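What follows is subunit A.
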Amino acid sequence: MKNMITIFINDKEYKVEPDQTIMKAADKLGFKIPRLCYHPKLSIEGACRVCVVEVEGHRNFVASCAFPISDGMRIKTNTHELRRARRDIVELILDNHPLDCHTCERDSNCELQRLAASMGIRARHFAGDRKRYEEDLSSDAVIRNPEKCILCGRCVRLCSEIQQVHNLTQSHRGFSTVVTPAYNAPMAESVCTACGQCINVCPTAAFLEKNYTQELFSNLNDPTMIKVAQFAPSVRAAIGEAFGLPVGTNMEGQLVASLRLLGFDYVFDTQFAADLTIMEEASEFLERVKGNGKLPMITSCSSAWMKCLEQFYPDLIDNVSTCKSPMSMQGAMTKTYFAQKLGIDPSKICSAAAMCCTAKKYEAARPELMFDGMKGVDIVVTTREIAWMIKSAGLDFVNIKPEQPDNPLGLSSGAGAIFGTTGGVMEAAIRTAYDLYTGQTLIDIEIEAVRGLKGIKEGSLTMDGKEIRVAVAHGLGNACKLLDVVRKDPDRYHFIEIMGCPGGCVGGGGQPYPLTNTVPLDDAALTKRAKALYDLDRGKTIRRSHDNPGVQKLYKEFLEHPLSEVSHKYLHTHYQAKLPVGIIPKEAKKIEVKP
Partner candidate 1 sequence: MTELAQDKMTTLREFMAEVAQREYSESYLIAVLHKAQELFGYLPREVMDVVAEGLEIPTAHIWGVATFYHYFNLEPIGRHVVSVCMGTACYVKGANRVLDALKRELAVEVGQTTDDRLFTLQEARCLGACGIAPVIMIDDKIYGELDSEKVIEIIRQHRRL
Partner candidate 2 sequence: MLTPMQIIKNKRAEAVHRIIGKGYLSTRRVYVGMATCEIAAGSKDVMQVFRQAIADGVTDVYLSQKGCAGRCNLEPTVEVIEEGKIPVKYGRVSPQRARDIVERHLKKGEVITEWMI
């Protein structure tokens, strides 16, 4: 135990641990100092100055997020002067903000709005001209509105520190500072991986997903179309939060019921395609183990990772599985197998996906994924968008009677469910690969080594005496570290899972905004969402993808066998190096490879 030290907050004495900031110490003592640019997972910026406090002996206020405590320190958090300064600071931000709250996507869900309310800003003293910028609507996934940006710098820090993408920077300076990609290029022509984490950490609406709800609504109202939905594993684990439910409440049944009420004719489950993905991917892996293809094999489910691969790691393209993501496999099967079964023209199908992800909007538009001149998925909406659609349709989501997904593409194993969390794909793949390779049944199917929120997880197992070494990374920053190890030591691993978002899909860029007094990317929240999926897995009788009777039937009736010609046509894809070239800074690549 460290020696405790004494600090005084508002004249009251406290014993606290040393070596921490004023804010952290105060947080534990029940003081919630107002804050804005601070984020516990990002470096300290100290820029917004909302969290200023008075420290005896200092003429000026200090930022509590950055200032370390020391023994005997006397801190004031709530003087008249401080309150007025904080109020004025937040007003200054508002004065340079569009203030179109009523029509803003983040109305009632905006940190700035909440902060302004709690600061008691009821009049504007300093109003003047505000900045004017064009909205950047170029990307299929992430749109950027610099007018709403308050320059807290969270997105810039996230994009570089957590994701190592370094797409965003503050450019220019002073009052003209603006967050942009390099050369102020449109997002669509930048190295943005569309992961959408900038949206998650943005306190306002400076970053948003491209909204497809109106397009989806008009399709739902079109009687000539067959409307088919699919929804990702982690949507069910998070959508409840948008309706005030505790984090980690599984709302699968309510979501299925709501999608039907919204007008979908068929509601399938992306978890079905997750099982299908495992069949293909595990088979592909075993082929590579046999010497047909490059090792280590790297998973390909995460669309942000796909874009990252093509721009940052084109040299590793041959290592990446050719499997499409579950969403795209599901879309392909919807417009082929399912359409044939129904005997309808696939162009009459509107294939929509509710995803935890913004990058899936980008993925759906990738020409490489098209087959027979068609896109597998026509419209992708995020968890946030689908939650809003449910609200706007006047559905009582929380109390609605749960329903089951439709067949034939609705049945899923427990392995499909855990796809939504980091390590889940690896775990599911191991369950199947082991059985396929050895002809035996893996008994201990809960693989703890690949679970949890550690940035890079490693594990190994023996299949018929052959040691298979695996690694799992989530968040592109961790992936970048892992891939640099691979570049230096290509034989170190056989199989690698990469998810673009921290925590995997449960932490996707399209998940509900955090509730009041919680922060985005909170580990506790990610763990709870993941737990909902692990619980779902545990509650299922079928927990291995190859045991999914729906998948077995699909192979029998349509695909023949994994890696068949049909499979290749509809379920596999290819990648190619793309511009602009992504550059990962030298510093981030200084990784020592331990033997």
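Some observations on this one:
Rule of thumb we're sticking to: contacts are C-beta pairs under 8 Å (C-beta built on N, C-alpha and C of every residue); 3 or more make two chains touch, one makes a residue touch a chain; residues count from 1.
Per the selection procedure, all candidates are chains of the complex that A comes from, given by their letters.
Please read these numbers as outputs of a predicted model, since none were measured by experiment.
Although all of 1 or 2 belong to the complex, subunit A touches just one of them, candidate 1. Considering their complex, residues 160, 166-173, 180-184, 191, 580-587, 589 of subunit A touch candidate 1.
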